[in-house]
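Moving on to chain A:
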Amino acid sequence: MSVKLVVHPFLNDGKELQLEVNGSTVGECLKELIRLHPHIEDKLFDKKGKIRGYVEILVNSKSTYPEELSYPVKDGDVVNLIVFLSGG
Partner candidate 1 sequence: MHEKTKALVINYEKCTGCRLCELVCAVFHHGVSNPQKARIKVEKWEWEGLYIPMSCKQCIDAPCMNVCPVRAISRDDTLGRVIVDHDLCIGCRSCVAVCPFGAMGFDPVEKKVFKCDLCDGDPQCVRFCDEKAVDYLEVTREPLLRKREAAEKIAQAHKRGMELSSELEI
Partner candidate 2 sequence: MALSRRIAYIDLSTGKIETKPIPVEMRKKFLGGRGLDAYLLYNHSEKGVDPFSPENPLIVSAGLLVGTLASATSRTHVMAKSPLTGLLGSCNMGGFFAPELRWAGFDHLVIKGKADKPVYIYIHNGEIEIRDAKNLWGKSVTEAQRAVREELGDPDVKCLVCGPAGEKLVRFANVMTGVKNAGGRTGMGAVMGSKKLKLIAVRGTMDIKIAYPKEALEFNKRFIEQITTAKVNQTMSILGTPFIWGATNSWGGIRVNNFQYNQLLYADDVEPERFHEIANETFGKYHMAGCFACQVHCRTRYRIPDGPYKGCYDEGPEYTTQGAFASEVGCTSALTVLTGNYLCNQYGVDWLELGSLIAWAMELYEKGILTSKDTGGIDLRFGNDEAVIEMVKHVCERDTYLGDVLAEGGLRAAEIIGKDSIKYLIHVKGMQNLHSDERPTPALALNVATASRGSDHLRSRPAIDLYHLPEAVLRKIYSSPIPYEGPLSSDFREYVGKAWQVFWQEQCYMAVDSLGICKYHTTFLGATLPNFEDWVKAIYFNTGLEFTPQELWTIAERCNNMERLFNLREGLTPDDPYKGDRLVDRYHDEPAKRGAPDVVGSYIDREKFLKMREEFYRYHGWDEKTGVPTEETLKRLGIENEPSHLL
């Protein structure tokens, strides 16, 4: 099982991050992401462990909201972590 993660530069100190992770849900994939890149956790999750309001997770270009962490993924899926940075 391999899922491609594309992480907004904002979440990774200004550098886009692409990596392959394993998991059957978005939540599992993100767990692996955090294990490999612990500094992302703070920007991704709020204090209650929920995905922050300014982050949206897409699977194959489709929004996973409101399921988010429980949203299922399968081999070959692409998961994008996008951020509502906007400046107005």
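A few points about this structure:
Keep this in mind: a residue touches a chain if its C-beta (ideal position, glycine included) is under 8 Å from a C-beta of that chain, and two chains touch if they have at least 3 such contacts; residues count from 1.
For anyone wondering why these and not others, all candidates are chains of the complex that A comes from, given by their letters.
The structure presented is a predicted model; accordingly, all values stated were derived computationally and were not measured.
By the touch rule above, chain A in this complex touches candidate 2 out of 1 or 2. Listed in rising order, the residues of chain A touching candidate 2 in the complex are 6, 8-10, 13-16, 43, 52-54, 56, 58, 61, 63, 65-66, 78, 80, 82-88.
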